[in-house]
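Complex shown without one protein chain; remaining protein chains in place.
And then chain A:
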Amino acid sequence: MLGRGLKRKLSDYEENMAGLSSAFDSSRNLPYPLKRQLVLNMCLTKLQTYKMLVEPNLHRSVLIANTVRQIQEEMRQESNQQPISVCPGITPTSHSYTGMESSGISLQLPSGISQQESNCCDLRSVEDPLENSLLIVSDDDMSSAISSILKDLDFVEDISPPTCLVPTGDDQPKFPENTGLKLEDDRQDLKGAECVFGSFEISNSTSYLKDLAIDDIFEDIDTSMYDSDFCCPPLMPPRPPSLATEEPLKTFPSCNSSPASNIQICRTDLSELDHIMEILVGS
């Protein structure tokens, strides 16, 4: 029996899950709330695992999210009907699991579960690992788990660089202005300058552009030659001073002294990003 706070090894966890799911399948005596809890835990674990992938599978994520929503709705209706949960051995109030967004799920044993007497939940007929692995998840945690994985799947589309093409002699596709008729809607997905990097994930693990202050990287570079006559219109449209301070494109100091124009922020950010990517990729 593991004490509180001790993380279970992954291989043990996997074995337990396999044992639990076959217990689910084979046992007719498992009470419904326990089965539901087990399924919920499996769903949330999968969503958490997907969140750590660079590119989660959208189809699976949606199916699992829907299953969580369905269970969530059921539990909501039950809690509306009865103030006490169906199975007294598992009470949501005292053992809420928090911190769902933090990486990894530690299967801490909520104190009291295995010790509480319960008549309707025949926990003693099931192996101990069943109790140990059950997490009590709050409604908010479920919703935030679903939202966070679905949000991560929202790619900003116009910024994909062209893929490596086999020369065919035909017209080579240019930068993706060509995704049909839906560019305008996509641009509306961006909600401002900070959303250029906010609404899509470069990757979950290497968010270096967000974490580092761009100015610090280029501190030691002498940019005086760029101050006077170096003009790169696509890169440096003038900005109204009311913009958000999290300006990732401060790399090149403004060389344009013309007054602030009312160019659409999103469009200029996108073309600047295109330009930066060209330089970085060296295409």
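Remarks
FYI, a residue touches a chain if its C-beta (ideal position, glycine included) is under 8 Å from a C-beta of that chain, and two chains touch if they have at least 3 such contacts; residues count from 1.
Keep this in mind: contacts and distances are computed from a predicted model.
Missing chain, UniProt protein name: "Serine/threonine-protein phosphatase 2A 55 kDa regulatory subunit B", from among "sphinganine-1-phosphate aldolase", "Serine/threonine-protein phosphatase 2A 55 kDa regulatory subunit B", "Integrator complex subunit 11" or "NOL11 protein".
Seen across the whole complex, the unshown chain contacts chain A at 17-18, 20-22, 24-25, 35-36, 38-39, 42, 54-55, 58-60, 62-67, 69-71, 146-147, 150-151, 153-155, 157, 159-166, 168, 170-174, 176, 178-182, 185, 189, 200-203, 206, 277, 280-281.
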